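Structure, as structure tokens:
The other protein chains are all here in position, but one chain of the complex has been omitted.
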Amino acid sequence: MTTAATDRETPPFAAAAREAALTAAVALALTGPMIGLHAASQATGLVIETRWPEVAIAVALVFLGRFLLALLGRAFVWPVLAAGLAVAGGGLFVPFPNALLKAVCVAGGLIVALRAALMLVRPRMTAAARAKPALAARWVAPAAGAAMTAFALLLPVMPFADRQLLDLATLVVIYILLGWGLNIVVGLAGLLDLGYVAFYAVGAYSFALLAQYFAFSFWEALPLAGLFAAMFGVLLGFPVLRLRGDYLAIVTLGFGEMIRIVLTNWVALTRGPNGISGIPKPSFFGAPFARSPPEGTEAFHQIFDLAFSPMHRVIFLYYVALTLALLANVFILRIRTLPIGRAWEALREDEIACRALGLNPTSIKLSAFSLGAMFGGIAGCVFAARQSFISPESFSFIESAIILAIVVLGGMGSQIGVVCAAVLLIGLPEWFRELQDYRMLAFGGLMVMIMVWRPRGLLSHRDPTVRLPAARETPP
Amino acid sequence: MEYFLQQLINGLTLGAIYGLIAIGYTMVYGIVGMINFAHGEIYMIGAFIAVIAFAILGPLGGGGVVVALLVVLLVSMLLTAVYGWTLERLAYRPLRGSPRLAALISAIGMSIFLQNYVQLAQGARTKAMQPVITGGIEVMKGETFTVTLSYVQIMIMVLTLALMAGFWTVIARTPLGRAQRACEQDRAMAALLGVDVDRTISLTFVIGAALAAVAGTMVVLYYGVIDFFIGFLAGIKAFTAAVLGGIGSIPGAMLGGLLIGLIEAFWSGYFSIEYKDVAAFSILVLVLIFRPSGLLGRPEVEKV
Partner (left out) sequence: MTGAPLLHVEHLTMRFGGLVAVDNLSFEAREAAITAVIGPNGAGKTTVFNCLTGFYPPTVGRLTLTRGGEAGFQLERMEGHRIAREAGIARTFQNIRLFPQMSVLENLMVAQHAELMRASVFSVAGLLGLPGYRAAARGAIDRARLWLDRIGLTERADDDAGNLPYGDQRRLEIARAMCARPALLCLDEPAAGLNARETAGLNALLLEIRETERIGILLIEHDMSVVMGISDHIVVLDYGRKIAEGKPAAMRDNPDVIRAYLGQEHGEAPPC
């Protein structure tokens, strides 16, 4: 495809091999010292241990991958497809010194094969077929939304739903809620917030502290957690929202870190790094989920005449999170079509034009910021209830980064995109617990790859919030 | 008074290190308009390569400390520069012309990746190294407190000054610097006039990474302890320094770095160590509110 004129003189294989050799040399410089030489701490000081086989395999894999991709660029589609599959298949059976290299080999082979396959398929798609997604999205999005909601509602009664899965599902729903909250700020209003975790922390700690010092229940603390977080959003937002994009990003990042530092060091109130434990679980409208409830109250299983099961509590918490998320979804979908929602998007598009039309940028930004913060606070409250224990460690910058990644990977402003990205980033890695060590490595790599593959996010289609209705007959 | 002087020395040393990292942020921001979030990790990698190089050179001995230092510095700069180049090539170049947030997410992803890569390759535990350079000068002897200026501190400051001067010449005098400034102003026009934009941007990343490697090597010499997580906080503070000084401005980055270093040293010296990061961020917020383009940044004029 991209065959340069000079390539006609050199045979394609030699040219591809040269390209691959250059890449492999870079890979050697990258992996040689870092993987090949391990500085191990010993009693006598640092001692170097070597791991050359790993380096050799890594460099060989890079060479092979680059070579195949270079051939693909020279229109050797079928051989590359076959070779990619062969490498992936071979990787499964050949012994590797560690699981990561095996995973890289298999995944790399598959990616090469996939790209080759895409090159086969693409030209066959007509222009009409490519234009179709935009038209189809109008009914696909609601249909997919409905299907996802139905699946989420039925999840606890599915045969494969065990306690671990539901716990994980609750976590995913919490992240979906966080993603939707941040989506208001970043996706709609276009304000880059790198410290969203601050509001999550405020919500979680509001509940934990209210429960600890004033014996508040989940349901009493929930609205307060949202309110506190929103108030916090206004307090933070007021001085900083005048700042332009990247300055806003770094200042919000700073605030996020400051909250964590305060939570860590204000030991008298928060018990510092030890965290707060014994946070109560939500009750079923006053009925606790306990085998033997305290005197004078009836437990959930007694009211419904069921045998006691610890699963009830897990399922209930899942439904609480899901209900809150669905409410948030309805709220956000609706508010998007209201003047304030359109003003957020207009502000994202052009602040100067907004001012010229009489929109007050500060108050509009503030409303987006505090509303987003409120959802963060509510999610934090649910998170505290799920964990029963929170510590400042749960609210580090990486959380902000993950939530932002969910929003951007999903496709900014897209509600369903957030769901997809949350399942992908939170659900899947938890699933592959065996690869625990490599989880965050894969997470970071995945973020880069998805962005390079789809810079506008997985689902980037935007539907107008209002359509021109067919002209009405004007009465004579 | 003695205590004050000691904190001043410590603050300037720390500030020199932040300043060197901040230059990487500010240059990249100037030329491609993005926050290179993974720059902190590049610095961390520089520090690790330095530790590995010291560990190899240690047993070999011979040649004296100065030669060893130079070798380590060069190796670290060179190999870290390869990381900087690869980072740009893999994670940022494909995203040029995409929404800005996409590049930022890619950068955050790279930062997470590199952090875990080093953790997996070199282990999660901190690496401690025998001090290479020891001793110092007693600057002032008080009744209760002696102010010392260690040789490491002198070396850090001298090296930073030398690098700054050299770097300044590159930007101001050489064709590369001119190409860089041209790309900063208008990339499309620069390309039309025959500037190789890709190469200029790559070189910017390479230079930034090399400077970060120097900072990493100096941190190894100064503290003797590193782990895979040092890049995060140093990166954030260096970026804060770049913003404080006015992002895009190279003297601003150095000034911002020195200020952040001083604030941190004095705050932990006189108030509390726990809240030193809060102090740095608070100053940043105040500066941005009252001087939104940083200390030395050109004020942004909104054009209608």
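Letters A and B mark the chains in the order given here, with residues in each chain numbered from 1 onward.
Assume contacts are C-beta pairs under 8 Å (C-beta built on N, C-alpha and C of every residue); 3 or more make two chains touch, one makes a residue touch a chain.
Just so it is clear, the structure is predicted and the values come from calculations on it, not from any experiment.
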Touch list for chain A against the chain that is not drawn: 331, 334-335, 338-340, 342-343, 345-346, 349-350, 352-361, 462, 464-469, 471
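In the analysis below, only the chains that are shown with their structure count from here on.
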Length of the line joining the C-alpha centres of chain A and chain B, rounded to whole Å: 29
In the complex with chain A, residue positions of chain B that touch it: 29, 35, 45, 48-49, 51-56, 58, 79, 82-83, 85-86, 90-91, 94-95, 98-106, 108-118, 120-123, 125, 127-130, 232, 236, 239-240, 243, 247, 274-275, 277-278, 281-282, 284-285, 288-289, 292, 300, 302, 304
Contact footprint of chain B on chain A as seen in their complex: 26, 29-30, 33-35, 37-41, 45-48, 100, 186, 192, 239-240, 242-247, 249-251, 253-255, 257-258, 261-262, 264-265, 352, 397-398, 401, 404-405, 408-409, 412, 437-438, 440-441, 443-448, 451-452, 455-457
